[in-house]
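On to subunit A.
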Amino acid sequence: MSEKNLKWRFDVNTFRLIGRELITDRITAVYELVKNCYDANATKVIVEFIDVSPEALNEKSKIIISDDGHGMSYTDIRDKWMVVGTASKRSTLFSPPPFERRYVGEKGIGRFAVDKLGGHVVIETKEVDTNQKLVVNIDWNAYDELSKSPQLKLFTDVENSYAFVDAPKEEKGTKLIISSIEETWTDLDINRLEKELEKIVSPFHPLNPPFQIVINSNEYDAYKDKPVKAESIKYSSLEFKLEYNVEKEWQETLKWDKEKNKIIVDRVSIKPFGGINLRLFYFDEAAKKKFNRIYKNQDYRIDGIKIYRDGLITTPFAEFEGIRDKKRDVLGIDKRLWSGFLDKVGTREIIGILDITKENNPKIIDSTNRQDFVDNEAYRELKEFVIAQLKVLEEFKKNERKLLKQKVDQELVKANIEVKEFTEALKTLEKNNPNLKQTLKPLKEQAKVIDISIKKGIEQQEKERKEYIRKENIYVSLMSLQDYAIHVSHAVRTALGKVKRMAEFFKDRFPDPKLDSIFKEYSHMIYNEMVNLNKVIDFMLSYAGSNIDMEDFNVKNHLEDLFNKAYVPVFDAEDIKHIVEVQDNFVLHANKKFFEDIFENLISNSIKALRNEESKVIKCSGFIEDDHFVIYYSDNGEGIRKGDEEKIFEMYYTTTADLGGAGIGLYIVKTRVESLRGTISVVENEFKPRGATFKISFPFKK
Partner candidate 1 sequence: MIRILIASDDLDVRLGEYFKACKGNMMTVIAAEIEEGKLLDVEEILPNNCNNAYINIKYADLKEIPFIWVSYSHGNENSIMVNGSSLISAGGDNTIFSDTFFYTNSCLSGKFLGPDLISQNCRSFIGYDQSIVAFKNENQEISLKCDNVGLISFLTTDVTAYDAFNNMKKYYTQQANRLLDLGDILSSGLLINAREALVFHGDESLKKTDLFFENE
Partner candidate 2 sequence: MEPLKILVIHDDLFENDPLLYTLRERFGRDNVILEKKSSQGLEYIYNNLSSKLIVLLDFDLGAGEPHAPEVFKRIREKTSLIYVIIYTAKQFTAIPNEALIDFINNEALGIIQSTADIPEVVGMVEKAAHQLDTRVDCILEQWIAKHSEKERAKPYLTTKSGTIYTLDDLIVEIRKETELGQQLEKSILQLAIELLTSQKRQLDD
């Protein structure tokens, strides 16, 4: 047995930083490693935990992941495992024959995953029909030491030993023996892992050839060679099974029956993306509570819709993300909402299993980076189809709430009437039998108290409805702020970085006559940056002071202020030329913040529409026309697709989801305009042939 060395080339600090970012927790780490086994054509993976409980953890504790896949050669280890940059060179989407599996693992992630699990790893790997297995020894702790060094260190500075060891010819596969385990694994942790691993394979579409995962623990009885197998989904409040038939050319879809106020399964012709099987499980509040009670607060398991192709998970692209908000929402379900109480159904209320096949859905194409599907007509239609199903659930949800409210209202009103009737009856009784006055007195008082509390109940009900609307308003305006906040924080960080570098320069070099001109230049720039920062912060603070008070303001002055002052940093940052021409004075009695929201959202939209334009223009003009004050708002961006002129004002309608468009902007614009009793519409574009023009019109009462 001869020992040799293998090296890595990469900045240690960056490497670890990236590792921590990519592999946020241990579950992800194991998940990634198991996916690699799948890609290596394994049919069986064993995830073994040895002495990992809080009581037992010691230096001999181990996590062992072994598979019967095709193994790695020395060159594989050297050129793929050890080199940081090779994954992009993966030239094919499929694993070698005979399995030809669609790759699910992200190459280059394995080593980060191992790092997350423990400080030391031994890789034993063997290809079939070879006489030796390769054993590589990697000590992450050595890297850790390196990364503490103040100087830039590269992985070349650490050597990993390896050796070839004789092994039976027919043996194959890879075994990762991870030690120096830092974090303990309780049975609950392993249970959480099991639940995640279950998701790799569709419960409704068995894999062929098989891929079996087994969890083994020497400590927990529940995990003695336990095969990972998806459990059926229980405790949902609604459950649907949508199927298709290729010969008869139908696809099932959900439909809201308005007459009967219930969900029905309807048949439509097969969609352009091909037939799909979809199981949907909807959990209302009560169902979620029950689920949580039974599964010990594992509500993260209600996690939205996953797409499986030929039985294997594809989206959310076979990744486990521990932090909910970082989950990739490829279907755009949660982009449509930012709060549970807006009658929208989000990923936290549904479990969906969408099975597609290579054969029946050829137009749904994996993109090469395996982060998503190729954005084509078919995939867009598929996304729309899924959202359409959710919209039906939303109708159901809305109806449920309406029914509940009606019931409560009716009962309150009924109780109110009954109490009144009772009081009347008492009065009549007292009139007819004056001697009963003393006896009836406590009853009368009691009735009065009840009457008051019922009235209070009704008031409370009304108050809550108003509170609901108020909260909705807050959320709506917060959303419009989000984009702005991203811009602002980037601007602030950039400015601070600049100022810091200049200050640092002063600190290190001042005084130096040779550098006088530089010092002078820097001091001006520091001053200017500070003035800029001040402006940005003032504008941010202006939001803090806003409330829903109404006031009188001159639209002409206010528009000029907005376009020539407040928005200038945004225009400058985006290199947008702006024109504002308001001819007539017009006083509006309204909430100023609401009015500003209109333009803020229009501009935010324009920025996206202008992203590919060479010279960018935004124009805003206003004048009196008959009995209306009219504002035309135009840009020369990519414009609005024909036929979309109405749709764009719908909530959650977005054509720029990839740019973070939540489809809320124009909805806010429209609601705000309407709250000012105005109207807004898309009219013929001013900057033909490019661009879009909105006409906003406020009624004018002299």
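Heads up, the rule we're going with is that a contact is a pair of C-beta atoms (placed from the backbone, for glycine too) under 8 Å apart; a residue touches a chain by one contact, two chains touch by 3 or more; residues count from 1.
Basis for inclusion: all candidates are chains of the complex that A comes from, given by their letters.
Quick caveat, the model's predicted, so the values are computed rather than measured.
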Here subunit A stands alone, and the other chains of its complex are listed as 1 or 2; which of them touches it? 2
Using the touch definition up top, name the residues of subunit A that touch candidate 2 in the complex. 10-11, 13-14, 17-18, 21-22, 84-89, 106-109, 151-152, 154, 369, 371, 490, 493-494, 496-498, 500-502, 504-505, 518, 521-522, 525, 573-575, 607, 610-614, 616
